[in-house]
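The complex appears here without one of its protein chains, the remainder shown in place.
Let's look at subunit A:
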Amino acid sequence: MPGSLHILTLVKWVPDAQLERTIGEDRRVERTEGVLGELDEYPIEAALQIREALEKSAPETTVRVTALIMGPDGASTALKKALQIGADEGFHLDDEQLAAADIYATSAALAGAITHIHKNHDADSQLLVLTGMASEDGESGAVPAQLAQRLGGLAALTQATSLTVESDRVVVDRVSGNTRQKVAAGLPAVVSVTDQANEPRYPNFKAIMKARKKPVTTLSLADLGLTAIAVQSKISLIAAEPRPEREAGQIIHDDGTAGTQLADYLEKEGLL
């Protein structure tokens, strides 16, 4: 594939899933201990592997890997991590109007940002947008397809367990119901990448140093030519309560009768 390819990865700043996560009085997920979503490392790794493969098979192609994040100021730490893993350049869409954005608002804002970046930075290159399989806080997995729809009805190949770029198209393995599919779509396209696809690299000291010099551009909705109305959420959270914590029940140590005791428990509870 001659010419140039721009692989734009979408990443998100999310509360650390290893810690207790809460929804505040304002019905927003608290983000103080934010990190780069673990599931967003897979699309970055996929982008780097596509570049490495094309360097061998099509050395005349230039491949640019960028990362786009949408979130408040604090999200810049997650963007920095994406640059450390290996993206060349970062874009940070930071606008107060986007707080508590739902799927609709998120995809509208991201579509605006992607269009802006592509038009102003490398309008001539082919575009491949990669995302994680789902965000770790929203967990919907619905943004990639909605984004593809908004980018002029592009194909969305979601839940990829592997992907390659061959000439002007992307080829993906995925599961559809009870079948495994190999599917292809011409570029530009949107692909969401699962944790089955690769093993993300761990940034070494050299990569961390190099990332400090990588450019980051901050964007607002006004820069994208979007009004608040265009990114207004359609869904609002009207109630949120923690699920009652599961309490640890009875624990027994096997003294040679644990199987019997477990059967007793299941029988008593009507579970046999």
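The definition used in the following text is that a residue touches a chain if its C-beta (ideal position, glycine included) is under 8 Å from a C-beta of that chain, and two chains touch if they have at least 3 such contacts; residues count from 1.
Note that contacts and distances are computed from a predicted model.
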item: Choices "Peptide/nickel transport system permease protein", "Electron transfer flavoprotein subunit alpha/FixB family protein", "FAD-binding protein" or "Cytochrome c oxidase caa3 assembly factor (Caa3_CtaG)" - which one is the UniProt name of the chain not shown; value: "Electron transfer flavoprotein subunit alpha/FixB family protein"
item: Residue of A:A99, A:M209, A:A222 or A:I235 touching the missing chain in the full complex; value: A:I235
item: Among A:A46, A:L157 or A:L226, residue touching the chain not depicted; value: A:L157
item: Residue of A:K56, A:K213 or A:R243 touching the missing chain in the full complex; value: A:R243
item: Residue among A:E25, A:D124 or A:E269 that touches the chain left out of view; value: A:E269
item: Chain not shown, touching residues in subunit A; value: 17-18, 20-23, 29, 39, 102-104, 107-108, 133, 136-146, 148-150, 153-159, 161, 171, 174-186, 194-196, 232-243, 246, 248-254, 256-263, 265-267, 269, 271-272
